[in-house]
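Every protein chain of the complex appears in place save one, which is left out.
Labels run A, B, C and D following the written order; every chain starts at residue 1.
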Amino acid sequence: MIWELELVIYLFLAVSAIVALEVRDLLVAVVMMTVFSFLMALLFVAMGAIDVGFTEAVIGAGVTGILFVLVVFQTSRKSND
Amino acid sequence: MVLFAGIMIYAASDLPYRGDPDNLMHAEESITGTTVMGNYFIKNAYRDARTPNMVTVVLGDYRSIDTFGEQVVIYTAGLITLLVLRRSRRRSE
Amino acid sequence: MRDQFQSPIVLLGARLLSPYIMVFGWYVIFHGHYSPGGGFQGGALLAASLLLIRVAGGSKLAELQIQEFATTPLAVIGVVIYFATGLVAMIMGGYFLDYAQLPIPGMEADWLRYTGILIIEVGIGLAVMAILVMIYDNMARGEDYG
Amino acid sequence: MIESHLPAYIALTFVLFSVLIPAFGLWRSELSQPLAVIGSGIAAAFSVYGFLSYLNDGALRYFFGGWEPPVGIEFVYDGLSGFFVMVINVVAFFVLIHSHHIGKREFPGKEMPYYALAMLMMLGFNGMILTGDLFNLYVFLEIASLSGYALIAIGEKPAPYAAFRYLIIGTAGGTLYLLGVGFMYTVTGTLNIIDMAAMLPELYANNAVFAALILMIVGIGVKAALFPMHGWLPDSYTYAASSSSALIAPIGTKVAAYILFRIILWLFGIEITDAVAPITTIIGIFAAIGILYGSIMAIAQSELKRMLAYSSISQIGYIIMGLSLANPWGFAGAMLHVLNHAVMKACLFMISGQMRLKEGHSDITKFDDSYRKKYPWTMAAFTIAAISMIGLPPLAGFFSKWYLVLGTIDNSNWLFLAVILISSLLNAVYFFRILEKVYMRNPFKGQKEASDATRDESPLSMMIPTGILAIGLIVIGFANAVIVSVLLGIYPL
Partner (left out) sequence: MGDFFMGHYAYWFTIILLCIGLYGILFKKNLIKKTIGLAILQISVVLYFVSVASKTGDATVTVIDANFPVDQVANYLNPLPHTLMLTAIVVGVATLGVAFTLLIAIYNRFNTLDEKELIDKFQ
C-alpha cells in the first residue's frame, strides 16, 4: 500500500474515464477506455491483487479493446455527444 | 444520481477502515462463532490441494461452482453471438 | 472487418509475435498452481494470439489457423470437460465437483484435488479461447438480417 | 440417494441439455426442440418429486465440492425454493412444447442456439432460486439475464434495441447488487445467506448494511420491474418472439420477486429491514402505484402483447405488495399469486403466439366475432385465463387476491385494499373489451359475419399445452385451500 502511487493512479483513472465519455471521436474513446483498463490493472497490482491485475490486463485491456475497435469499425465512428 | 452518490457516501462513512487487520472479514472467528472464509483459505489451501497459489485453489476447488457458472456465462455469450447474428443455411432451401 | 489496406510490416510483426503469445498462454494455464494465472487468463492469451493474426491478416489467412465452424465444438468440449469432471465425482459417490472422489488410483485426496483443478483449468482455457474467437468471427462478419 | 442429490440434479439437467443441444444441433437442427422439451420435462419431474419429498422429509442442503457452507457453496432446497422451482419448471415445460411451430415461423434456421439459450436461461433461474450464496446468486443472475437479453433480441425489427435497453438497465442493476454484496461481505465477512442472517441482528445499526439493503433492492427490483424501474419491460415483451415472451414473462419477474422475498424475509428479517427507515412500507407504496399505473396503461394499448406486458407490471405489484404486508396472509396470497400469474400469463402469451401464427398479427382492434368460430378452443382458454386474471370465483386468480385482501385487513391497511379492488375493476375493463369483440355481435358494418368463418384451429402441439394450463387454473382454484395450507407452513416467522 503505497498511498502516493495509488493517489496518482486514481487521478489518472478519473481523467481517462471522463475523457472516454466526453470525446466525440469514438475511436479515441475506445483507446481511452483501454488506457482506463490498463491503469486499473496497474492499480490492482499495486494493491497486491496480482491475479486480478493480470486478468484485467489480458481480458479488459486486450480482448475487450480488440472487440471495441471491431464494433467501432463495424458501425459509425462519430458521436453527437 | 445525486441520491446514489449520497447513499454511497453515507455507506462509506461507516465502512471499516481499509486494510485494518482487525476487520471482521479478516478476523479469526466471526461474531456467531462460525469459520471466516478468508482465513480458512489462507490456512488450509496448501494442505488441502498442494497448490501454493491460494486464488487458484479457491477458484478451482472451494468455490468451483462459481467458476463453473462463470464458464457457462462465457459459453452463453458465445451462443448469443451465434443466435443474434448468424442464420444457418438450410440444405433444403 | 472492412477491407483496410494491409501492411506487410504489421502482418510480419503479428506472425512473429503470435506463437510466443500462444506458448505463454499454455504456460499460464499449466503453471497456474504456482504463479498467478489459470484457465481464464491462459485462454484469453490463446485467444489473443489467434485474434492478432485475424486483425492483422484478415479472415482469409485466419481460416488456415482455426476454421470458423470448429469453434462451437471446441467450446462445447471445454464445457463438457468441466461438467464431466464434476459428474464423475458425483457418480463415484461424492458431491458434485468433489475432486477427492475422482477415480484415479494411487493418489491421496490432496493430490487428487491438485489434478482436478488442473483438468478443469484446461477445460476453461479451451472454452474461453474458442468462445472469444467465436465472438470475434461472428462480429467481424456482421449480421445477415433480412 | 436420489433425494440427497436432488437440488444438483435439477440444475445439472439443464447444463447437460444445453451442452447436448449444440452437440446434436450442429448435426440435425430439427432435433433441438424435442431435446429442449425432454430436458425441461426431466427437470420438471425432478422438481415436482422434490417438492413432494420436501413435504415428507423437510429441507435439504447440498454442499458443492463437499465443503461445509461457510467455506463452500451450498444449494438450499427448502419450502420456498422448492415451490418456486416447481412452478417455473412446469410452466417452462409447457411453453417449450408450445414453441414448436412458432420457432419454425419466427426464427427459422436459429433453433439450435435458441433452445440451447432457453436451457441456459432456465439453468440461471433455477440456480438463482436454489443457491444459498450471495455471490453465486450474482453469477446465476448474469447467466439468466444474458440469455434473456438474447431471447428478447430475436423477433421483430426493433427487438435488438429493446434488448439493448434491457441489457444496459439490467446490467447496471446487477452491478449495483454486486456492490451491495460487497458491502455485506465487508461488514460481516461471509457470503452464505444462513450464516449472514445469524450475524445481522448484532450489526443492524451499521450504515453500510442499510445501504447494501437499498442497493440490493434496487438492483433486483430492476429485474422484477418494480414500479419506477419498469421502463424496459413493455418494449421487450412486445417485440420479442412469441415463445420468448411466453417463456420470460411468467418466469423472469417471478424469480426476481423470489430474490426480494429471500433477501427481505429470510436474510434481513422484517425488524432489520425497517430499523432505519420503513423500507417495506415504501416498497408497498411503489407496488401500489405500479398496480394502478400498469392497469391504466394496459387499457390504453391496442396490441395484445403490449397490453399483457403492462398487465405484468401491475401483477408483479400484487406479489410485491404481499411481501410488503409481511404477515402470513399476505405471504400466502403473494405465493399463490406467483403460481396463478405464472400459469395465467404463460397461457395468455401462448394464445397471443397462436394468434400471430394464424392471423399474422395480435392487434386487438382487428379482433372480431369470426374468431369464435375459427378458434373455439383457443378462445375458450383465453376466456378462462382472462376471467381468472380479473379475479372472479371460482378461478384461481380470485383466491390469491382474496388472501391479499385478508392480509391488508389484517394490517388494517385500507389504502392497499382500495388499490386491489380498483385494479380488479380496471383488469375487468381491459379484458372484457376483448371478450366483447369476440363473443358479441360486431357493431361495425362490412365486417365478416361469424357464420362465414370456417373452423381453423391451431395445431395440436400448441392447443394441448394451452388447454392444460387453462384447466390447471380451474384446478388451482378448487384446490386453493390445500395449497394455502402448505404455503402458510413455509412462512418464516
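The rule we apply is simple: contacts are C-beta pairs under 8 Å (C-beta built on N, C-alpha and C of every residue); 3 or more make two chains touch, one makes a residue touch a chain.
Just so it is clear, the structure is predicted and the values come from calculations on it, not from any experiment.
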Left-out chain, listing which of the shown chains it touches: A, B, C, D
Interface with the undisplayed chain - residues on chain B: 1, 4-5, 8-9, 12-13, 15-21, 25-26, 28, 37-39, 41-43, 45-46, 52-55, 58-59, 63, 66-67, 69-70, 73-74, 76-78, 80-81, 84-85
Sites on chain D contacted by the missing partner chain, in the whole complex: 135, 138-139, 142, 146, 149-150, 153, 157-158, 160-161, 163-164, 167-168, 171-172, 175, 178-179, 182, 185-186
Contact set of chain A toward the excluded chain (per top definition): 1, 3, 6-7, 10, 13-14, 17-18, 20-21, 26, 29-30, 33, 36-37, 40, 43-44, 47-52, 55-56, 59-60, 63-64, 67-68, 70-72, 74-76, 79-81
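Heads up, the rule we're going with is that only the chains that are shown with their structure count from here on.
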Where chain A and chain D are represented by their mean Cα positions, the distance between them in whole Å: 38
Between chain B and chain C, centroid-to-centroid distance (C-alpha), Å: 21
Residues of chain A touching at least two other chains: 51
For chain B, residues that touch 2 or more chains besides their own: 53, 55, 61, 64-65, 70, 72, 75, 77, 82, 84, 86-87
List of chain D residues in touch with chain C within their complex: 5, 8, 12, 15-16, 19, 22-23, 26, 62-66
Chain D-facing residues of chain C, complex: 72-73, 76, 79-80, 83, 87, 90, 94-100
Chain C residues touching chain A - in the complex, by the definition given at the top: 1-2, 36-38, 40-41, 44-45, 47-48, 51, 55, 132, 135-136, 139-140, 142
